[in-house]
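All protein chains but one are shown at their positions in the complex.
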Amino acid sequence: MCLAVPGRVMEIAERDGTRMAVVDFGGVVKDVCLEYLPDLAVGEYAIVHVGFALQRLDEESARRTLDLFAELGLLQEEFGDPWEAAAGSAGTEERN
Amino acid sequence: MCLAVPGRVMEIAERDGTRMAVVDFGGVVKDVCLEYLPDLAVGEYAIVHVGFALQRLDEESARRTLDLFAELGLLQEEFGDPWEAAAGSAGTEERN
Amino acid sequence: MRYLEEFQNPELAGGLLADIRAAVTRPWALMEVCGGQTHSIIRHGIDQLLPEEVELIHGPGCPVCVTPLEVIDRALAIAARPGVIFCSFGDMLRVPGTDRDLFRVRGEGGDVRVVYSPLDALRIAKDNPDREVVFFGIGFETTAPPNAMAVHQARKQGVRNFSMLVSHVRVPPAVEAIMTAPECRVQAFLAAGHVCSVMGIEEYPALAERHRVPIVVTGFEPLDILEGIRRTVRQLERGEHTVDNAYPRAVRPEGNPAARAMLADVFEVTDRAWRGIGVIPDSGWRLSARYREHDAEHRFDVSGITTCEPAQCRSGEVLQGLLKPNQCEAFGTVCTPRTPLGATMVSSEGACAAYYLYRRLGAPGVSREASPVG
Amino acid sequence: MRYLEEFQNPELAGGLLADIRAAVTRPWALMEVCGGQTHSIIRHGIDQLLPEEVELIHGPGCPVCVTPLEVIDRALAIAARPGVIFCSFGDMLRVPGTDRDLFRVRGEGGDVRVVYSPLDALRIAKDNPDREVVFFGIGFETTAPPNAMAVHQARKQGVRNFSMLVSHVRVPPAVEAIMTAPECRVQAFLAAGHVCSVMGIEEYPALAERHRVPIVVTGFEPLDILEGIRRTVRQLERGEHTVDNAYPRAVRPEGNPAARAMLADVFEVTDRAWRGIGVIPDSGWRLSARYREHDAEHRFDVSGITTCEPAQCRSGEVLQGLLKPNQCEAFGTVCTPRTPLGATMVSSEGACAAYYLYRRLGAPGVSREASPVG
Amino acid sequence: MGHGGGGALSAELVAGLFAPAYGGRTLAGLADSAVLELGGARLAFSTDSYVVRPLFFPGGSIGDLAVNGTVNDLAMSGARPAYLSCGFILEEGVEMAVVDRVAKALGAAARAAGVEVVTGDTKVVEAGRGDGVYLNTAGLGLVPAGVDIRPQRAVPGDVVIVSGDIGLHGVAIMSVREGLEFGVAIESDCAALGGLVEAMLAVTPDLHVLRDPTRGGLGAALNEIAAAAGVGVVVNERSVPVPPEVANACAVLGLDPLYVANEGKLVAFVPRGEADAVLAALRAHPLGAGAAVIGECVAEHPGTVVARTAFGGTRVVDLPMGEQLPRIC
Partner (left out) sequence: MGHGGGGALSAELVAGLFAPAYGGRTLAGLADSAVLELGGARLAFSTDSYVVRPLFFPGGSIGDLAVNGTVNDLAMSGARPAYLSCGFILEEGVEMAVVDRVAKALGAAARAAGVEVVTGDTKVVEAGRGDGVYLNTAGLGLVPAGVDIRPQRAVPGDVVIVSGDIGLHGVAIMSVREGLEFGVAIESDCAALGGLVEAMLAVTPDLHVLRDPTRGGLGAALNEIAAAAGVGVVVNERSVPVPPEVANACAVLGLDPLYVANEGKLVAFVPRGEADAVLAALRAHPLGAGAAVIGECVAEHPGTVVARTAFGGTRVVDLPMGEQLPRIC
């Protein structure tokens, strides 16, 4: 449920009394309604779902999350290659 | 004007309060409205135009006309072949 | 007796032609009134068989040709409306209005349907109660009774979504107008047999007398036409001008009383413009007041339409026998059956279209074999 | 930072997986609530990378799957009406009602249109003032605010020909229902990140406490899902049951206040049937009284519709994690994605459809090359 | 864009629009099929789309037409038809039973014609953007050595032969067309003419022109030949085999049988010296039993077809203009 994707605000304009933005999704550009994030600014990212910006994306949180993932990677060697361990059981009926 | 053709009444029936006939035009059969010739009977011929029988055809008159044409044919020899006479002038710009 | 093949039999033409040749001593100009007769003449090549002295002038008797531009434009405007189903006889679809035709309207999304009978249009109205169904009611006295019946039944059965755009025309006033024109060359008329089947011949004696022209009621098969011509030429040569019925198997003096009664109920006489000719007093029918509800002109606002026929087109003169089509400057150049300027170039019965076909043969003509009749 | 590719980077998966392996000591059954997460898991093959102890149960979080048969039948009845333009998200077109789907209705002449956004449906209504435009308003808390906005604007702008057939569902009551079922096997939840973007996480602590289950708010990219699983497993192994936000870049505790205010205005909480599961109290939204005018159920009489789900279909149990799809007798025989009996076989997020794909691989499995990461 | 019924509009479209757009030696519309060389073989290649309404009619269906129409276009080059492609454009919502019936008719017609459907395609368009079933077939045939049959080869002196009764297909279709229905005991003549052409070629390889007078009827076919070869054509109207039902249906509707479609007839231009033998070969074949000499090719009035009427008059048989419509006048 909820196919929502992050996009970057490129332009903002009022249209028919509604706050609308042109949003860039990595080279794909669509009109998006900003009524639920009225203070979203050009250059910011938001989660967009069925033509609506629903939540601003927070860069600091994102970085912290990615940093954590990287840290965990450093620990990986202690436990061996996880793919090796998974290979035996993938794609069969019992798994999934 | 008035593409009307002779047809022969095959069946008569009342339909939706309208007197209708099935009329045969030499193997081509269509429904025809009889409201203007209400006393037309099965077996009779009538002139039919855009789905309406408009006038009964009178066999005796027809025969008399055809007999006249035949009679005139007998006189033809006296005056020579009319096609011969026409051939010189047909199909050219001056004629028609 | 099938009343058809018998009157198409080439074997019997010889006597008729011989008699015409025997009778004729000097040039005569005859007008066949009806487009159906024009069609038959061209189809069978009858004019080519006649002695040179007998000239046939194609009259205005094609309703496709004479329906005024303004009415066509009105039809186009109605047909283009969303929600309308516009029904018409097939002939009208290619008749040019000011800037398009019904085919074009259909191409642009209009719901234009060809019907065989006005009752088919009425049935379409019953089957589509949520749509406005308009029938294009054109034609002479032969087509008027069927159209009248459709309106009458619509009223009787309460088919409120059915209406008719009426542009009916009447033959006798047209004959009168032609004969009254100062340049008139017509010396005799082949009256339209099917019109007379319905209307009888009571209107003609006064006309024949007033203008001193023979009027011969004539059928549509080739032998009928030859017989009409024969009787006409005989009268002309004898200096007579009576009304003669050469189509007695289908025409009674009183016509069809039931049909005439219906016409009197549904329609009322009105002045009517004829395309190319102009207004002819009392020459048309419109729906009478009690059928106003089914009058498309009344139902749809198509008043603001004014039209202007192409100035080059001389179809009025052609229709009156005053000009041969190839004497028109546009003929065969800007005006062809593919790109008709006037209605007489549209219908295959139209005088200009008919002429165009012969004209294209060029001078050398077609080689002629011996007569097919012994 | 694009907030997308960064979280799809396989290079970073190794540490997450290693940590899960390090943590896990015994079997755990986790339910991912959201169909979007199910989709991501299948798309990237994430479940195959997990240690055997970690079982993922695909939850009921696909609105396509849970929309009740009765509502689908109502939608089909409305869509089939002449004059109606029925707008829907693409996913709903193939969902089977009792005897057909929206595709079929379209095939039979219904005007069914796929829109990308509910505002597109509103625009269609403005462009077609003579038609009734109905939007199929389905979805969880993420889709509800956009749909609410469309209804709100229709009312504000007086777009009277716009209405919505609403069958919105809410996640927390479903979680409650799953946990209350006596046979429940679910030991922890990955909460739907986008639902929480809108609604925040205030409803979850009480749930986690009452049922003593960890609830980890989880995003949709593969690394997000691994992180959600990692945090859940860590809690489970520690015997904890707190609400944890593993998707902080998009989820704030309070959600989106503007969207929540609009939801409170446009909708009101109602009991809602979930396909396969049955009625869950307070688990849905319907239009509130002041928007009655734009309620398609109110506008179109679709009351007489009663439905009966195929008795064979056990999707309710599947949706609750009580049954694996291949334990259903119909699975893979009479029920396939081409001929789905239940909605879980329709959507590519549906548990049965997902299972069908793997099942078809058969026993020998796919040969596995060395890990693509280092 | 006018409704295509063969004839003038189509010809203009080809000459004015397609030919310049495609460039090269575009044969489209000029001949029934293109004759070309590939890998040392002389091939005939032709295509037609089929949009006939209704899909099923007395004596056939769109499936039969789609085979016979294209097979006949190949045969009109003297080719022996061999392979067909078949593209369906289906309207969403069309019943599978209808598609199945069409496909079965198509398969049966192919077997009867001795050709094989070897490649195909199916597209589905939205409801309201099609009309149930449209079909396209393209055909491939092998042209025997020494055979060179094309409209340009008509020369004055050629005898014009038609292989049988005309107008049957068009009248059969009209009799079941919505709003025009009438009763008539005739069926479409829809048939594959490959065998008939083989029988003619067995008499002489020197046939000048063959054409199947489909849309626009005999009138359109003769005009196209006259225009392509720059010759005149004279048709003796009395000799044209018009069955009474066709004549009478035309009388009722105000149509000319010369413009009514055929789907199992051919018109041939043959050197005068071969005419009797070709006629005999035609009459010996079941599909040519009603063959008749109907006229001749002349040097006069190039590009024009003239009919000599039963009364000895003449009239020009023009290219028909678009769809044939019932007339009242």
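For reference, chains read A, B, C, D and E in written order, and residue numbers begin at 1 within each chain.
Keep this in mind: a residue touches a chain if its C-beta (ideal position, glycine included) is under 8 Å from a C-beta of that chain, and two chains touch if they have at least 3 such contacts.
Nothing here was measured: the structure is a model prediction, and the numbers come from that model.
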item: Neighbouring displayed chains - absent chain, whole complex; value: A, C, D, E
item: Residue among C:Arg21, C:His39 or C:Arg106 that touches the chain left out of view; value: C:Arg106
item: Subunit C, residues in touch with the chain not shown (by the definition above); value: 104, 106-110
item: Contact set of subunit D toward the excluded chain (per top definition); value: 4, 8, 10, 13, 35-36, 39, 42-49, 62-64, 89-91, 93-94, 103, 107, 113-116, 120, 139, 143, 222, 337-338, 347, 349, 357-358, 360-362, 364-369, 371-373
item: For subunit E, residues in touch with the removed chain; value: 1-4, 10, 13-14, 17-18, 21-29, 31, 33-34, 36, 38-43, 45-51, 82-83, 85-96, 99-100, 103-104, 106-107, 110-111, 116-126, 128-131, 134, 136, 138, 140, 142
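Heads up, the rule we're going with is that only the chains that are shown with their structure count from here on.
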item: Contact-graph separation of subunit A and subunit E, given in steps at minimum; value: 2
item: Farthest-lying chain, centroid of Cα atoms versus that of subunit E; value: A
item: Chain whose Cα centroid lies nearest the overall Cα centroid; value: E
item: Centroid comparison with subunit C (C-alpha atoms), farthest chain; value: A
item: Between subunit D and subunit B, distance of the C-alpha-averaged centres to the nearest whole Å; value: 76
item: Multi-chain contact residues (two or more partners), subunit C; value: 4, 35-36, 45, 47-49, 62-63, 89, 116, 120, 139, 143, 349, 358, 361, 365-366, 368, 371, 373
item: Sites on subunit A at which at least two other chains make contact; value: none
